[in-house]
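The complex is shown incomplete by one protein chain, all other protein chains being positioned as in the whole.
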Amino acid sequence: MILFECESISKSFIGSTVLQDIGFSLEAGQVLGIVGENGAGKSTLMNILGGVLEADTGQMRLLGESYAPKNPAEASARGIAFIHQELNLFTNLSVSENLFITSFPRRRIAGIGLIHRTRLREAASRLLDLVELPLDPEILVERLSLGERQLVEIAKALSVDARLIIFDEPTTSLTSRESTRLFAIIERLCAERRSVVYISHVLDDVLRLADHVLVLRDGEIVGRGPKSQFELGQLVTLMVGRQIEQLYPPRCSVPSPEVALELKEVSQPGIIENISFHLHKGEILGIAGLMGSGRSELARIVFGLETHARGTILLNGKPLPPRSPKECVRRGIAFLTENRREEGLLMDWDIARNLALVQAPFYARGPARLIRDAALLERVAGTAGKVRLDPSILQGMAVKALSGGNQQKVVLGKWLVGNPAVYLLDEPTRGIDVGTRYEVYRIINQLAFTGTALLVISSEIEELMGLCDRILVMCRGEIAASFEREQFDREAILRSALWNSHEFSSG
Amino acid sequence: MRLLLSESLVLFLSLAYFLLLAPFTPGLASYGNLKNVFSNMLPLLVVGIGQTYVLIGGGIDLSVTSIIALSSVVGGILMNSQNGVLAGTSWAVPVGVLVMLLVGIILGLLNGMAITRLTMPPFIVTLTAMMFFGGFAIWLTQSQNIRNLPAGFTALGKGYWLGIPLSLLVTVLLAALAHLLLSRSLLGRWLYATGLNARAAEVSGVPIKTVILWSYMVSGFCASAASILYTGRLETASPVLGQRIFLDVIGAAVIGGTSLFGGKGRISWTVFGVLFISLLDNSLNLLGLSNFMILMVKGTVILIAAVLDALRVRQA
Partner (left out) sequence: MNFLPDKILLRFLANTSWLLGVAVFLFFGVLSPRFLEVANLVNILIQSSSAAIVAIGMTFVLLTGGIDLSVGAVMFLSAVVAGKMVLSGLPLPLAILAIMAIGIVIGCVNALFITRLKILAFVVTLATLYVGRGLALMISQTRAMNLPETFLHIGSARLLEVPFPILVFAVVLVSSHLVLSRTAYGRQIYAVGNDLTSGAKAGIPVFRIQASVYIISGFLAAVGGIVSVAQLGAVSPTFGNQREFAAVAAAVLGGTSLFGGRGKVFPGTILGAILIQAVENGLVILNADPYIYPLITASIIFLAVLLDSLQHQQLRKLARRKIRPA
């Protein structure tokens, strides 16, 4: 019996196509595994199924009836449960309360609707049994481990009698034992004739669980079939098989042997573990890894935005003080944040003021620390020219009115105004157009040519391959592999970034 | 709507208000009364300057009235000629003034430390500071006023220099300095950045905690400077000095257009705001409204100013 099917689903955001002509069907009691790189369109597809987004074209049918949810509530009423990657639990409430926050069982006492506590308890216990979580339903969520919380979230999704359950990266915060438990649950759900869509980067798990596999790349289906048709290496090849379209400006320099930045066994419990590497002058060092692999956290720790418990960070052989971005700036470290909107720019300021913020202390004179505005502005205008920002919009226009590409140029530009010796670039080309991308690559190359050391973090492996001298791959907070330029191989890099849950359990 | 959200709205509003009320309000436009309005404005403006700094940095300082009171009382205890600690000595006034300013700076420092180091919410920190230091001032003096202040000191509040009131001179000087620092200095630039978006500021290398600490110290300093002007003018140190202006200070800054959400504000706006509040206060008095009616009006005006502020922020 076919439970769910869809055909020719397409979706685009502001001109760029995210999903194109997607169609598949799912039988009752089966698991569909969906794999694909970051940005392949998995989340968009699932958001359409879960009623978070609406498709531009295409039809969906649930049990033969037309299905086009306007919102998540409608999807849930039709029997589709969506378990998101991020947790939506109220940590100050008990497990049972979280499970029934909008649907408490009630009883009337003297006209007042009180929560029926015994029934609540029973109902909660039943749900917890479903996910095999032997917890007291009265325990507060804040006292649970992340894995247990994930299971509670799953139990919550099961509280509505779901026919189709979507799991988006459910094992990210689970230990291997908890993952095994989750797999048993999924198998039982299938035995009850429910269907499951399972999205994960852990290809082993997908191959183990799924009856059918769907491979997405750039919003299109590039492979599908029963799992017996696939093996791990083949999946990776399918996921990657994109032609490199982006042109990269040629490198015309080689790294110097001199070390600019050195990390020695830097650790922060729960975040990163034993990170050591050298970054040379004139070198572009790439950091690859999935979202949540600890790559951004690493940069933030180096820049002093977050603490680290152990290890030392040396700039030109001298240790950096902990937790002081100001001192990092003073000593010549630049940090380009991946979160432009919230951390990169002061949206109400104009370009000139934004560009000038980092360098302002170096232009402050006298006991009152008055800023020499004219000199600073001249300097800023020079930088604006370097990143090719229109000089006529430097002043008087708030940066929030600019396009994403121009905003990114401002974020990069504010560091270029000074001459930092080390750049930490977190997703330097996220959400910007092709022209600006090339511009950013050119600037990065130019910086390396002048002996600047650059650390580039990116989700796009070919960007790193086109740009870097060396690539480190992070996985679960550790450096999983290191590749020299001549060893660059897209599949190998991706494979070391996709961790293997079973290897991990032994560590 | 544009005018309603514009930044110099308050100046127009003050003028319109004045022109509208002048014909009906006996004595509003008289020289003596205007002089009165302006001399009332001065110390309020000085406190308002400090409040503007704190608000721009994204905080709020509700403790200024108590800083004024405590500073006044400490000055009185040191300088009064009856049983003052420094009574009769030739350096009583300079030392007294210095200690008064120091009281303000230290209290501001304490506020700032609690907010930045202990990460407590600003409004509750400064609210408890208001209760504590206000209570402390009353306890120190057992709720008595202190008179017999040296003439050298009272001159600061009511004296003249070359025909110009000293208090005016002090206020203008302070306002000019505050304006210069805010618009031209590194601290000013950092303060705006911190108030607008503390995370982005920190990522750009702004030492946000130090900046916030400074803003509270400036506020404390300004409050104690205002205390000197008030105490000098009244020739009396009083432990309840300043209590009356609690609403006026925040009202003046917010009405002027300084945002309660941080990152926006100017000394000139605060000047307009103070002008408006003082005019309001004065005219309502002249119209024979009782004290509590004035309180109600001021409460309403602040609410309206806050609504406008929220609208401005959402428009942006």
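Each chain gets a letter, A and B, in the order it is written, and its residues are counted from 1.
The working rule: a residue touches a chain if its C-beta (ideal position, glycine included) is under 8 Å from a C-beta of that chain, and two chains touch if they have at least 3 such contacts.
Because the structure is predicted, anything quoted here is derived from the model rather than measured.
Here the missing chain is touched by one residue of B:L28, B:L101, B:L260 or B:I277, and it is B:L260. Here one chain is not drawn; of A:G64, A:G270 or A:G385, the residue touching it is A:G270. The chain not shown here touches chain A at positions 73, 88-93, 97, 101-102, 104, 106, 112-115, 117, 142, 146, 173, 175, 269-273, 292-294, 297, 309, 476-478.
Residue positions on chain B in contact with the hidden chain: 114, 118-121, 123-125, 127-129, 131-132, 134-136, 138-139, 142-143, 247, 260, 290-300, 302-303, 306-307, 309-310, 314, in rising order.
Here is the rule we go by: only the chains that are shown with their structure count from here on.
With centres taken as mean Cα positions, chain B sits 47 Å from chain A.
Taken together, the chain A residues at the contact with chain B in this complex read 303, 305, 324-326, 328-330, 335, 337, 342-349, 357-358, 360-361, 364, 368-371, 373, 414. Contacts from chain B toward chain A in the complex involve residues 180-181, 184-187, 189-190, 193, 196-197, 199-207, 263-264, 316.
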